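With one protein chain held back, the other chains of the complex are shown just where they sit.
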Amino acid sequence: MSFLDRITEGWRKNRKPGYYEDFDYHWAMTIDLDQCSGCGACVTACQAENNLPIVGEDAFTKGREIKWLRIEHYWEGEYPDVKLNVIPMMCQHCDSAPCETVCPVSATYHNQDGLNTQIYNRCIGTRSCAVYCPYEVRYFNYNDHTWESPLDQQLNPDVSVREKGVMEKCTFCIQRIRQAKDNAKDDGRRRVRDGEVQPACVQTCPSKAMVFGDRNDPQSQVSQSLNDPRSYKVLDELNTNSSVVYLKKVEAEG
Amino acid sequence: MKNFVVGLFGDPESALAAAGSIQTADLGTPELMSPVPMEGVEEVLGEKKSVIKRFSLFGAIFGGISGFLLAAITAVLYAHPTGGRPIITFPPYLIITYELTILFGIVFTVIGFFVSARLPNGLWTAWWKQDENRPYVPEAAVNKFAVSVTCTSNESVQQAEAILRTAGAEEVRDVTEEN
Partner (left out) sequence: MHGEPNQLKYTDIHNDVVRSIVETGPNYYIALVTAFALTLICFFFPWFYQLYYGIGAAGMNHPSVWGTYLASFIFWIGLSHSGTLLSCVLHITNSSWRKAMYRSAEAMTLFSLVVAAIMVMVHVGRPWFIHWAAPYPNQMEMWPNFRSPLLFDVMAITTYLTGSTIFIYMGSIPDFAAVRDRTRGWRNTMYSLMSLGWRGTDTEWHRLHWAYTFLAVLIIPLAVSVHSIVSWDFAMSIVPALHQTIFAPYFVVGAIYSGTAGIVTVMFVLRKFMDFGQYITELHFDNLGKLLLVLSLLWTYINVVEVFTGFYSGASGETEALNYRLFGFYAPLYWEMITFCAIAPLLCAFKSFRTSFVPMLVLSIAINIGMYTERFLIVATSLSRQYLPDAWGLYVPSAVEISILLGTFALFTTLFLLFVKVFPSVSMYEVKETMESPKKSPPAASEGSPA
């Protein structure tokens, strides 16, 4: 009977689309492009925190570098009168993520915190998620990577090192979220306080352009930031419902 | 005593005619063996019905139901929300249903074929050998048309042989004696 019960319960619980919005957290990030200088500190921080491989010159020239967070450069105008626009681009943790539906083995799915997760152990490397992702933020391990000494001493023990044939991408530093939740539980709190958890990129940003927090909490800094009139989502017309919101750079007319 | 009298014919018409006269002579329904499917067998020996279509239908329905349930139940047992879609999502599961409908339709058609054609021959004995109760003439696989009559007495053997010969059999054989 328990088998049937599990099915009916699961049906009732999961039939409704977007049901995970009822959960405790819905992590989101805003990036203020007015404050972003494109310095790349977040890229380095991400590399250090998440055990990103240093692919080497050969793989780099083949276009196989792995940067969960990259700074996109867009140049405007001709040489003397030239302007550079930068935009940090990482996994947008879409609520309607195209990459999740296509994985045949459920190696990527939406967890209860509104995060788009990637399970390295389960991945079989069809790379279809990278094709389906319109933001091009999924990176594939084309071969095994090694860390030369003393870099191997620097690896983060909380993050697994990925083997060849596995897809990987930004996790919003899920290990830090886990840690913060554990701390909250130890302190007898039900919820993580706003600002208690910061991904490496947010922590490092020298101009405080990035804000991370829980979208379900209307008082949180990120929720305030989301209401900014400058806010927009990249490729919003594709209806991916991304969780990363950019605040537009304000420029003088003409 | 059970004997098989087999008449070999060079052409399908005389074989069919012989089969008809065997049946009218009350010697039971003969078996025809031919290298190609013969036309007009049902007019002479009566209509044939097979259960294959029932098997196909059952297989298709069974496959369809099990296909949908496979997708739906496994999704609910270990819920992986993806892309903001509901856990039980009809459009993609209908495709799984469609494929399994056809898969089981095919598999059950084959089972139906084996059951109704009584193949493989002599499953429980040495099934790659010929079943003793089923006569076989190798020529019937090449260019001869054979009519096989099951006889239980000496008189019927002679009667069958006579009919086959008058019908123009190129050769008449008693298969049981050969074995």
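Think of it as A and B in the order they're written, each chain with its own count starting at 1.
In this section, a residue touches a chain if its C-beta (ideal position, glycine included) is under 8 Å from a C-beta of that chain, and two chains touch if they have at least 3 such contacts.
Computed from a predicted structure; not experimentally measured.
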Worksheet item: For chain A, which residues touch the unseen chain?
Response: 59, 62-65, 70, 72-74, 89, 98, 101-106, 122-128, 130-132, 134-136, 139-144, 164-167, 234-235, 238
Worksheet, complete the sentence: Note that chain B touches the chain not displayed via residues 10-14, 16-18, 20-21, 24, 31-38, 41, 44-45, 48, 50, 52-53, 56, 60, 70-71, 74-75, 77-78, 80, 82-83, 85, 89, 92-93, 95-96, 98-100, 102-103, 105-107, 109-110, 112-114, 116-122, 127-131, 134-136, 138, 140-143, 166-168
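Assume only the chains that are shown with their structure count from here on.
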Fill in: Centroid spacing, where centroids are CA-atom means, of chain A and chain B in whole angstrom
62
Response to the item:
The residues of chain B that touch chain A in their complex are 73, 76-77, 79-88
Worksheet item: Of all residues in chain A, which touch chain B in the complex?
Response: 6-7, 10-11, 13-20, 94-101, 103, 106, 108-110, 241
